[in-house]
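For this depiction, one protein chain was excluded, whereas all remaining protein chains were kept in their positions.
As written, the chains take the letters A, B and C, and residue 1 is the first residue of each chain.
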Amino acid sequence: MAEQKLYFECDYMKGAHPSILNRMVETNRMATIGYGVDEISESARAKIRKACGCENAMVQFLVGGTQTNAVVIDAFLRPWQGVIAAQTGHISVHEAGAIEAGGHKVLTLPSTRGKIFPEEVELYVKDFYQDANHEHMVMPGMVYLSQPTEYGTLYSREELVQFRRVCDKYHMALYIDGARLAYALACPENTVTLSDLAALCDAFYIGGTKCGALFGEAVVIPDPQRIPAFFTLVKQHGALLAKGRLLGIQFDTLFTDDLYMEIGKTAIEAAGRIQAALVRKGYRLWQESPTNQLFIIMENSRLEEFGRKVEYSFWEKYDDSHTVIRLVTDWGTTPEETEALISIL
Amino acid sequence: MAEQKLYFECDYMKGAHPSILNRMVETNRMATIGYGVDEISESARAKIRKACGCENAMVQFLVGGTQTNAVVIDAFLRPWQGVIAAQTGHISVHEAGAIEAGGHKVLTLPSTRGKIFPEEVELYVKDFYQDANHEHMVMPGMVYLSQPTEYGTLYSREELVQFRRVCDKYHMALYIDGARLAYALACPENTVTLSDLAALCDAFYIGGTKCGALFGEAVVIPDPQRIPAFFTLVKQHGALLAKGRLLGIQFDTLFTDDLYMEIGKTAIEAAGRIQAALVRKGYRLWQESPTNQLFIIMENSRLEEFGRKVEYSFWEKYDDSHTVIRLVTDWGTTPEETEALISIL
Amino acid sequence: MAEQKLYFECDYMKGAHPSILNRMVETNRMATIGYGVDEISESARAKIRKACGCENAMVQFLVGGTQTNAVVIDAFLRPWQGVIAAQTGHISVHEAGAIEAGGHKVLTLPSTRGKIFPEEVELYVKDFYQDANHEHMVMPGMVYLSQPTEYGTLYSREELVQFRRVCDKYHMALYIDGARLAYALACPENTVTLSDLAALCDAFYIGGTKCGALFGEAVVIPDPQRIPAFFTLVKQHGALLAKGRLLGIQFDTLFTDDLYMEIGKTAIEAAGRIQAALVRKGYRLWQESPTNQLFIIMENSRLEEFGRKVEYSFWEKYDDSHTVIRLVTDWGTTPEETEALISIL
Partner (left out) sequence: MAEQKLYFECDYMKGAHPSILNRMVETNRMATIGYGVDEISESARAKIRKACGCENAMVQFLVGGTQTNAVVIDAFLRPWQGVIAAQTGHISVHEAGAIEAGGHKVLTLPSTRGKIFPEEVELYVKDFYQDANHEHMVMPGMVYLSQPTEYGTLYSREELVQFRRVCDKYHMALYIDGARLAYALACPENTVTLSDLAALCDAFYIGGTKCGALFGEAVVIPDPQRIPAFFTLVKQHGALLAKGRLLGIQFDTLFTDDLYMEIGKTAIEAAGRIQAALVRKGYRLWQESPTNQLFIIMENSRLEEFGRKVEYSFWEKYDDSHTVIRLVTDWGTTPEETEALISIL
């Protein structure tokens, strides 16, 4: 029974890309030193630096996204600073207060399809410094973006250039959460490369958990002088994996033969096929998304039956008789699954 | 070259017990819901509850030890409380201030071979409440023990009964860090069962990372009413694995056919053989240890050559011409490795 | 020059009610034990308990409002909980992130003239628990209100009864910030007594700083069992005054002969006279306020000259040619000052 159900709820429902698991099996008996300073992890670092065109970058592997956000934000902010984010940003809503637990306020801006815009941020910060009481308020010290966003949308290279300008002007760090970065990189509309991220951000992370790894995120800090004891901070946050080579193995595999640049394509193609079918069948899309997340406005009366066949995400109430649901494809979505879904729709 | 070197530095240098890896491969394509509420994780929970003789226990899987300590201590302590621990306890020294980062002071007591004793704790707490200034000081709210300790020693059941008495008397929680618990359970001298831990502690964790898993620790809280939103706290600490079933798979395997009760035996036997050889060869042991960690006083002049052949841990300076080193066996130590080490010694 | 300027910027611009200063002078050479357990402080506590009709209440004196909010919220919330407040609440905006520095998120609701409403809170909390992802979000653990609000408005007794009901239903604490409480108590429209606060809240504070004291706030926790080590938490927050009797002297004076019930009347009467004059002279009020804060929409062209004569608060931009300004009266506003202001208006 469970085998026949279709799973489009999220992109972390399966294991890992087979080549990752193979390599884990192959190296299983090997002994290496711990905490990610083994040679496989060093090899993975070298490949990531090369892919980012940034030879001196600090690359540190962590286990999950919330953890990574908490550590990076804690590393860059001083105690009196907060982080600007979209109201719909992952750190604003679904991290159970991890940023506040580290002592920092999330300064939210209204979002448009998951995005905030450089001019909005500039206005917010300008207003902040013009407020006569701003010394009694939390100083904005960082801008947090997600690429792609929690709504599947993308920032363009030009938008990031503008964010960089605003951040420079107001002495803020620019940080990009790339939990689903592979799906951005695989998307034809995308204009932002890994090298662009390294050139424009103070820190970003390359997501593994949602992009074909069992788990793991690779933080890239282009200028390693910025955070002198990042390793210790990772340890303090409980984010340092004892058998660090497990992360090294996964990212070394993902950055061998450009796998990370390819791994999202399956998902993007499947999402495209599903989106076309939705349009063809007269569904209302809540918004268009160029990446691997689709948002549909569905009649409430259809939800129960649909839910018996397809595992999907409840997104939000649309009106009294409709609900916004989310369908997500991933690196492992098969053509059979896609066709089966389309036939149900 | 690297293959021929012997690795006795720690018990997290290899991958996982083969049955764990096999199961991970078998389930790789399977889709499950995230965050550890899938059926494999539920099965693992049920097996652990049964092994602990504690049907109502909350069982939550986390990724690593420092993280687990930080979450559990944060869950039980109120803001004005600290945790009593041996000066040599893991939380006192090697967690980069994770407990303090959560706002709590570690109240250290001198340790004897890694242990503290119930009567010492009782005296400390009694003195605390008799100090006229105690309301200006951090109130002891928990006792933290490791079983086995960082020095390989064991607490007896009777000692834990006494700790329970002291904790009840002074309204403190009792928490046991079982990072290496499998090595205690496999040790003939051990008198403390999983059921004893469940009966005597407010919380403890069953270590996976050092005991044959790739990673993972299983927190057991016998009375789940104590911490109503533990799951959310785990998430807040960045300790919630998205693909939670990876932890479920590992612990379900470790608690199938009593594997966890057996998995430490190899290490204990190997350690016993090495210890016997050390005595036979006239080495000075720094202290005896019944579990899988051996501490040797070695002439400094021998260290370099020895280190070329064997990866070991520096422990501490003994005198100007001697050093205490640590050798650790694990669930995967082979007879060949043990013999090779003995022949080098 | 400075003497002739009129000060209506805030209610903490002068010293203290003369009877407070007299008593401070009288007792200056007296030696007492520190930290607020002296007999004057105990006398003040007894008078406050009596005024609140709550014989068992814990009464603790702190120095300032931000500090008090941070300590009380920290005392009541568990790590996974946040506090619901109006977007315009003091803790949401003007405390420099003090609540987040203690690890807790402020969960903001839109406010109407500084107020939030019980039914809104109920809806918010109900939606929270119905959200399938709520275990990944910050749990609401407290409702924070200000009486009067930052906009001078008042909660009615009936509204507080409803807040109590919602808080009971969803296991939340109810906390009221009474920084300007004397001005509520002196207001004819007010329906909430000190006894009502003690009966309905888990904690509230009686403001001194803005109500005639040099400084100081009196926290009342009707059920002292709730927070067993509140004193230690106060110390930990750096909020325990060494010469605690200074707070005792002030509150003992304020609660002798009902001074605290009277001290706001001068301000309310002055505000009433000014508000009447504003209406008479054709000013546009931004909103009506029954207490000691008045909000006027003024032409930008008038601001400079007006500001030379009267120290006022900038509140916010109204439109391109108008600004909202705030005028505040206090316990020490003289009829001469009021008339002088009216003649300038």
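Convention: a contact is a pair of C-beta atoms (placed from the backbone, for glycine too) under 8 Å apart; a residue touches a chain by one contact, two chains touch by 3 or more.
On a predicted model such as this, the values are computed, not experimentally measured, just so you know.
Taking the complete complex into account, C:Ala101 is the one of C:Ala101, C:Ala173, C:Ile227 or C:Leu254 that touches the chain left out. Only one residue from C:Val63, C:Cys167, C:Leu254 or C:Ile296 touches the chain missing from this view: C:Val63. Within the whole complex, the absent chain has one touching residue among C:Val121, C:Ala239, C:Ile274 or C:Ile296, and that is C:Ala239. The chain not shown here is touched by just one of C:Lys47, C:Lys105, C:His136 or C:Lys210, and that residue is C:Lys210. For chain A, the residues touching the chain absent from view are 74-75, 78-81, 102-103, 135-139, 229, 231-233, 235-236. With the whole complex as reference, residues 7, 9-10, 12-16, 18, 21, 24-25, 27-34, 63-71, 95-98, 101, 209-210, 214-215, 232-233, 235-243, 246, 311, 332 of chain C touch the missing chain.
Chain B meets the missing chain through residues 79-80, 82, 93-97, 100-101, 103-106, 132-133, 135-138, 314.
Note that in this section only the chains that are shown with their structure count from here on.
Here the chain at the heart of the shown protein, by mean C-alpha position, is A.
Inter-chain centre distance (chain A to chain C, centres taken as mean C-alpha positions): 42 Å. Averaging C-alpha coordinates per chain places the centre of chain B 49 Å away from that of chain C. One inter-chain figure worth recording: chain A and chain B are separated by 33 Å, centre to centre, where each centre is the mean of the chain's CA atoms.
For chain A, the set of residues that touch two or more other chains comprises 95-97, 101.
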